[in-house]
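Apart from one protein chain that is not included, each protein chain of the complex appears where it belongs.
Every chain is named by a letter (A, B and C) in the order it is written, and numbering of its residues begins at 1.
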Amino acid sequence: MKPVCLVIGAGAGIGGNVGRRFAREGYHAVLARRSNQEGLDNLVQSIRGEDGEASGFLVNAVKENSIENLITQTETEIGPIDVMVFNLGAQTGNVSLEETTLKTFELGWRLATLSLFRAASALIPLMENRGKGTILVTSSTAAMRGNPLQHSHAAAMGGRRMLCQSLHAEYASCGIHLAHIIVDGMVDAPDTLGRILGSERFQTLRESRGLERDGLLLPEEVAETYFHLAHQHRSAWTHEIDLRPFSETPWWNS
Amino acid sequence: MKPVCLVIGAGAGIGGNVGRRFAREGYHAVLARRSNQEGLDNLVQSIRGEDGEASGFLVNAVKENSIENLITQTETEIGPIDVMVFNLGAQTGNVSLEETTLKTFELGWRLATLSLFRAASALIPLMENRGKGTILVTSSTAAMRGNPLQHSHAAAMGGRRMLCQSLHAEYASCGIHLAHIIVDGMVDAPDTLGRILGSERFQTLRESRGLERDGLLLPEEVAETYFHLAHQHRSAWTHEIDLRPFSETPWWNS
Amino acid sequence: MKPVCLVIGAGAGIGGNVGRRFAREGYHAVLARRSNQEGLDNLVQSIRGEDGEASGFLVNAVKENSIENLITQTETEIGPIDVMVFNLGAQTGNVSLEETTLKTFELGWRLATLSLFRAASALIPLMENRGKGTILVTSSTAAMRGNPLQHSHAAAMGGRRMLCQSLHAEYASCGIHLAHIIVDGMVDAPDTLGRILGSERFQTLRESRGLERDGLLLPEEVAETYFHLAHQHRSAWTHEIDLRPFSETPWWNS
Partner (left out) sequence: MKPVCLVIGAGAGIGGNVGRRFAREGYHAVLARRSNQEGLDNLVQSIRGEDGEASGFLVNAVKENSIENLITQTETEIGPIDVMVFNLGAQTGNVSLEETTLKTFELGWRLATLSLFRAASALIPLMENRGKGTILVTSSTAAMRGNPLQHSHAAAMGGRRMLCQSLHAEYASCGIHLAHIIVDGMVDAPDTLGRILGSERFQTLRESRGLERDGLLLPEEVAETYFHLAHQHRSAWTHEIDLRPFSETPWWNS
């Protein structure tokens, strides 16, 4: 039986590419995203086309028991989850305080913080019994400092980071490796950045960032580091790491 | 008309003492706490006994519109709020991940993060119109690093810190001073620490911390720094400050 | 006998104003600066003109034994040092790596890091015997993050911050209060900023920052917070605090 890599938030950006990377190395990639059955099917087919194993699920993470059921179903029907890639974003664009409704503020928290807590609560006891497991959490600049017009996002990601530290403090010595990955720049992802900008502006941005598009974070390259982190020996684990394009100013300078 | 200092979370620890300190300097202290009418009345009477002005309200901050109504009522019936001291804690003691229910996790967020967002949303537009105002937010070690058995608290306070930075980034230049105050140690507060420990253990702790009790944070001394922060000239504002007893190891060393 | 406040780096900016503030409250201000006897004399006379006590010394801090002798002389001839304000800067302007000579790099360290170590080594044993004392260290954005063209300054201030934490960790419980004060913006100081910019550009800058000049850090207002820190009760000490004008973007957002 292949080891299992569960990706929560598996679009065409980091999530999907990480899933593909693990599948190439012999993992069964279990790919969950909120919507777009066609995109999901294409991703699954594309991985299978490379002789990888993959399964896809549409899951609305904020719905009660959705993540919990996904984890149970994966463990029962596919196999023990070795690696969980938690890749749900909570970016809702720039919104002034007055326009940030209670609902928006709460949604940010439900996506970025509560859903990680729920996933951890469902999966960590299983990993603890097995004495091992890896959880890779995608995070963002907003986990490190607040920005204007980012009230919901900053609060949500700040909560995510401290939750990651709290989980790591309790479970690292049980053999569970949790890494908090600060993606500090724009990702070349058609599903998220592309949708926010529209396809024309997205294309212009890509080109303005260099012939090789590498002024944006290329998700297939990001996936290399996710894969490396999941395979660090337990004598030399990373808990926090940042990733950004060479041409991007780090958050502490911008 | 006296300037107004609204304290949300005004027990016998930091909140009540900060209210008293401002009242002594000519503020009307508006004191809100969740329960204990008698304790609230005693505090109000004690401030009035020193020729200060004070009003007290029992307010359940997590209830819909509770904070919003408190702010409206204060502005209408007492006067424009110059200083808001946001002093709600969210410490629920050490709880393992498996025992941290969704409800507990959510309550931490409602108390520590959402309620600050609600208070800011209600008050900041008023302060913005007036071109000035001060918001002092009590925070804790858990805003700086996660600890085992503190999943709810760490996530909640991490969210609080990033929200504070986000609000500050948007409103400081409008004349609104927001300070994030990291209380990094145990407070000599009968209402909170005293209740958690029980009166006997609390007394033993106080004594073990030195004849002068000053191995705990004395809330009347903490209040001095709150008062100072609220009166910094706008050419030299503090956004983040830590406070701890001389004998306490800072969070980064412990 | 009056308590003594020794200011190392007492120009017309933060240092001189802090000295004046302490003198007003009954301290003997001992003012040391590298050069400009006339400026020093004026400062001393001006404090005396307000019925304050002050003494002035020209001291080249990087010279062997200079700080050590100043401390000994102050203790012997004036009185025990209650408060040391360590206010030496090490800003040498923007310089590319290739133009940063070994000498410049070393000078930054000698001013910002080594001289604080020397002052601490000379003074802390005396304070330790007395079971009390306060050391206020002026620091800068460069202690928190590196900037391009600031190689010498960043390395020097980064060293200063970690040294402050190390000293605090060892001596706080002995009653010695050390605070690291992050001055995160330009100070309205004719001796330093004024000299760097030239008087015309300095005046233009001041005016562009608002009618009340308060878009720059006004050193007399900064002095209020220094004074407050030195008088915090030992049950509620601050180790790290930031200061910036209301209109300045904090370092983590700029």
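Everything below uses one rule, namely that contacts are C-beta pairs under 8 Å (C-beta built on N, C-alpha and C of every residue); 3 or more make two chains touch, one makes a residue touch a chain.
From a predicted model like this one, the values you see are computed outputs, not experimental measurements.
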Absent-chain contact - pick from A:65, A:129 or A:238: A:238
Residue among C:70, C:142, C:216 or C:243 touching the omitted chain: C:142
Extract the touching residues of chain B with respect to the undisplayed chain. 144-148, 251-254
At which residues does chain C meet the chain that is not included here? 96-98, 100, 102, 105-106, 109, 113-114, 117-118, 120-121, 124-125, 142-143, 145-151, 154-171
Interface residues of chain A toward the undisplayed chain are 165, 168-169, 172-173, 175, 177, 188, 212-218, 221-222, 224-225, 228, 232-247, 249-250, 252-253
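We adopt the following convention: only the chains that are shown with their structure count from here on.
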For chain A and chain C, let me know how many angstrom lie between their CA-based centres, rounded off. 45
Any idea how many Å lie between the Cα centroids of chain B and chain C? 31
Taking the mean of the CA coordinates per chain, how far is chain A from chain B in Å? 34
Where chain A touches two or more other chains at once, the residues are 145-148
